[in-house]
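Rather than the whole complex, this shows some of its chains in their spots.
The letters A, B and C name the chains in turn, as written, and every chain counts its residues from 1.
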Amino acid sequence: MDQSEIFAALQSQKIETPSWGYGNSGTRFKTFAAPGAARTIWEKVDDAAEIHRLTGIAPSIALHIPWDKVSDFGELASYGRDKGISIGAINPNLFQRDEYKLGSIASPDSATRETAIAHILECVAIMDQTGSRDLSLWFADGTNYAGQDDLRRRKRNFRTALTTIHDALPAGKRLLLEYKFFEPSFYYTDSFDWGCALSHCSAIGPKAQVLVDLGHHPQSTNIEAIVAFLLDEGKLGGFHFNARRYADDDLIVGSTNPYELFCIYHELVSAQSAEDRLVAETAANVAYMIDQSHNIEPKLEAMLQSVLNCQEAFARALLVDRNALTEAQRNGDVLGAHRILNSAFHTDVRPLLKTFREQQGLPVDPIAELKCSEYVETIVRTRGVADASGGYPTE
Amino acid sequence: MDQSEIFAALQSQKIETPSWGYGNSGTRFKTFAAPGAARTIWEKVDDAAEIHRLTGIAPSIALHIPWDKVSDFGELASYGRDKGISIGAINPNLFQRDEYKLGSIASPDSATRETAIAHILECVAIMDQTGSRDLSLWFADGTNYAGQDDLRRRKRNFRTALTTIHDALPAGKRLLLEYKFFEPSFYYTDSFDWGCALSHCSAIGPKAQVLVDLGHHPQSTNIEAIVAFLLDEGKLGGFHFNARRYADDDLIVGSTNPYELFCIYHELVSAQSAEDRLVAETAANVAYMIDQSHNIEPKLEAMLQSVLNCQEAFARALLVDRNALTEAQRNGDVLGAHRILNSAFHTDVRPLLKTFREQQGLPVDPIAELKCSEYVETIVRTRGVADASGGYPTE
Amino acid sequence: MDQSEIFAALQSQKIETPSWGYGNSGTRFKTFAAPGAARTIWEKVDDAAEIHRLTGIAPSIALHIPWDKVSDFGELASYGRDKGISIGAINPNLFQRDEYKLGSIASPDSATRETAIAHILECVAIMDQTGSRDLSLWFADGTNYAGQDDLRRRKRNFRTALTTIHDALPAGKRLLLEYKFFEPSFYYTDSFDWGCALSHCSAIGPKAQVLVDLGHHPQSTNIEAIVAFLLDEGKLGGFHFNARRYADDDLIVGSTNPYELFCIYHELVSAQSAEDRLVAETAANVAYMIDQSHNIEPKLEAMLQSVLNCQEAFARALLVDRNALTEAQRNGDVLGAHRILNSAFHTDVRPLLKTFREQQGLPVDPIAELKCSEYVETIVRTRGVADASGGYPTE
């Protein structure tokens, strides 16, 4: 790739930020209130716009319903549009109602399952009003004790509900099914890994694809292998980006193992130019979304850092000499091929990105720009420090 | 051991329940409000007394300060005494104040470190009023990102503070130092494992011992090996009992792997009859404390089940034919020795425990007794369903 | 279930032992030579017959080709038949030839892929001669370094080869595809988890099913959840039984966590009586095979213990009160349901099994019978101590 191709690729990159990343969040032990944390969805859109202003690659915001419920979603979409922000994925909340104690669409209670499906269909309706393409589904469903519930019965209820939802989606919309190894359930989760999610998505239909959250895997899972497999099956729908070392730590993406993030981007860049049309189209439509919990860091700085980490990882992946790599691989040159990949990783892409930003009319040093921005000063002053006694907001 | 020896041992067993186990608790996603959950420390003592009435082996309650702060701890101790409940370990809270965002006694901020030490010393004073023997220290201190803080400087601040606290403890009191592999910090924790805790305890003095929380280890850690090592060093102070499969799941002790709990009790029973006096004395003074988070189960039933699981594990460990085991071990009879241990594990101890309870005048089937007890009915009616929007209580 | 139903179920249980479990085996550090270890496939059949004589539930032996290659497989089958042993699964060896250094059917080298396919087809031919139903496929294929090879290209080569093999299988034969999280490759394995294996099996056809090796999962994986999912999809083909705590430890099945083995059997027993015909049929055809590495234990004692551990786990699972369990689950009685399951686990099934063995004319205490058997004495004397300098045998 020459520089113009690289710049074209960098320009096409898009990272969606989540509304819930702009409000206070915490661990089960404590939510620390951040000065200037957004209190309403309107303020969250403002914050998303500021991140987009600084980076040029964060033009949309994901919503969480009912946290971000407004009386007129058309008005919200219009508000965002004026600020350069479109409404991205819609995320239903299926874990904060008392009736979800034993699950939502996999609950042993049929009334609860219907409540959950109805809420998701409400979100499908919102997608229409906001112009969202993706319905992003994470289920906290699961059990805590062996024997607590029947695993096959839960699976069947789960699939039945997914089928209903899939079939209710208008053409052009997608259902992205997330999976999670554990938490908040600690014996079993109903969508427990990518294989489980892929099986469901394959069964329910073409509008269903798998959503990969980087923090939802067993220890030492090779995530890029899952990414490559799903791309090849035409079933990778998107990412929830974050970083982890232990559990679902929800740290800033790329902060615990930058090499892993690079390897994931390497698979994505490879697939974008695949000869197989299904693979290339799948790669082209992947949704890149941040999903983190900034417990001790300044909210906007953390979000900005996350977007920039994705940009750096992508830039490195663009630098891989793919022809040389393929040749070394075909020759069985184990370490030669490994070094070709690493050579791109070890390249310092900061000068390249500086040039790119200059050319795009973007702030050359986004972090420095944020740090001295009037925006931060203003929100700290006007929003103050919200009460943060609990963790996630409640209905 | 003949039956009278086994019954004597069973009679000597003591499991301390935690005040915070009787109130509402949850994950970072949701706290489900339990009908009849205790709202005050007085109600928590009432609940502890009920568990003791049903089992006969839960005669004390651990306090968490400031959650359980009262104006007159002498009055609280007296209230408990009237109900057969003594005040057990005192647990300071070092994670819920805004200033603890970067740590408490390991914080880079000296004023914060002093605040933390002062709070712990306040707890030492409370120990005097309640007659508690043990100061139980868990520190949420740690960092989320590489480079965030200096690891050696944090260690030195940590040890300095511990020394101050140790030296302030009156004779006969103990400092139990907990460790935790991760959470709520996700890059580094200041007391990150048993080796770290042992090193600190050895350095600061004889009143310091290590507290083992079953859920605070890396995946697949052999916990009984740590228990055996600490016993042999005279440095095992106590347990926080719970169960986990993935992270610090805080499930009911013994529920995910009953064999592991049995193996731990086997080491404890072995040490109790050790020829080495230090080992035997250490084993005799181990504090057994429940520390769990009952998110979806009825509070009292969960606590009762936990105490009973400990009793069953202990009973099985008492049945090990130790002479035969030692002989098989000395002969290098790998599978023979393994089978001798397993023979005790596979024995159904329910008939034995039924006889024991009858002899002790205890309810023969504690779960059934609880389920039809007036006590539960009364607390559900009188306490109602508390608000549970947040997770842990706040100051 | 009444006792006659339980005995009927116990009588139907079948555990296949592996030929390679009767020879010397070891870790990468050392193979300890066991006195009397079998040196030829004929001796291995003799040993398998002894295990079957002692238990009554181990009537077949799995072969590994070329380790167990003979000039006339019909003669081998006949030899086994005379001793009550049939030939079970055929396992090709795809990791011991120098050309497999970079993989077999996923190798970047097409000649190597063809060699591997040819070897597997040779095994298909052997199946015909031995009367084996199952072709058991484990691939050591993978890579050690990021970039070493192209993951999607490897996947496509892998699937193409599997399709060829599948289509070459005569009617009534099955291809069982194993998966493994890691080892001997340490960056990527081509059949890396059950989801990967399920996707391949679904794509290549109805004769392909997934083989679950208990030791091939990430830490703390809920294996019974995978078992339940595969059963429900009609895609569970069989098991390789063993136990692990850390990696692919290959210890005696049930020895590290007997509760886990019980929970797996619970799913199998549940599925056997499922209303859904596909599920019930799938469960009825599951192949139960031991696959372990006895490094320090006596070979025959270890194999016998393994078979008995499976029998005990199955017996416990048969005791679960399924009607009560279902009712508790439907009522959302979390701990009640858990206790119903546990009540079966905590039942001492040794008296039941003693009665069963008596009724079947089997040795009442198989371990004691083995320990004093003439058989062991004879093989130690006649076979001697084989040279065991290496690990697995070579071609």
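Just so it is clear, contacts are C-beta pairs under 8 Å (C-beta built on N, C-alpha and C of every residue); 3 or more make two chains touch, one makes a residue touch a chain.
As the structure is a prediction and not an experimental result, all values here were calculated from the model.
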Identical protein chains in the complete assembly, only 3 of which are shown: 4
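Basically, only the chains that are shown with their structure count from here on.
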Chain pair with the greatest number of C-beta contact pairs: A-C
Distance between the centres, which are taken as Cα means, of chain C and chain B, whole angstrom: 40
Intercentroid distance (Cα basis), chain B paired with chain A, Å: 38
Shared interface positions of chain A, touching two or more other chains: 101-102, 144-146, 182, 187, 219
Sites on chain B touched by chain A in the complex: 26-30, 32-33, 95-96, 98, 100-102, 140, 144-146, 181-184, 186-187, 219, 244-247, 249, 251-252, 255-256, 295-297, 389-392, 394
In the complex with chain C, residue positions of chain A that touch it: 101-102, 108-109, 143-153, 155-156, 182, 187-188, 192-196, 198-199, 202, 217-222, 224-225, 228-229, 231-233, 259, 263, 266-267, 270-271, 274, 279, 325-326, 329-330, 332, 334-335, 337-342
Touch list for chain C against partner chain B, complex: 219-220, 222, 245-246, 252, 255-260, 296-298, 301-302, 305, 312, 334-335, 338-339, 342, 345-348, 350, 367
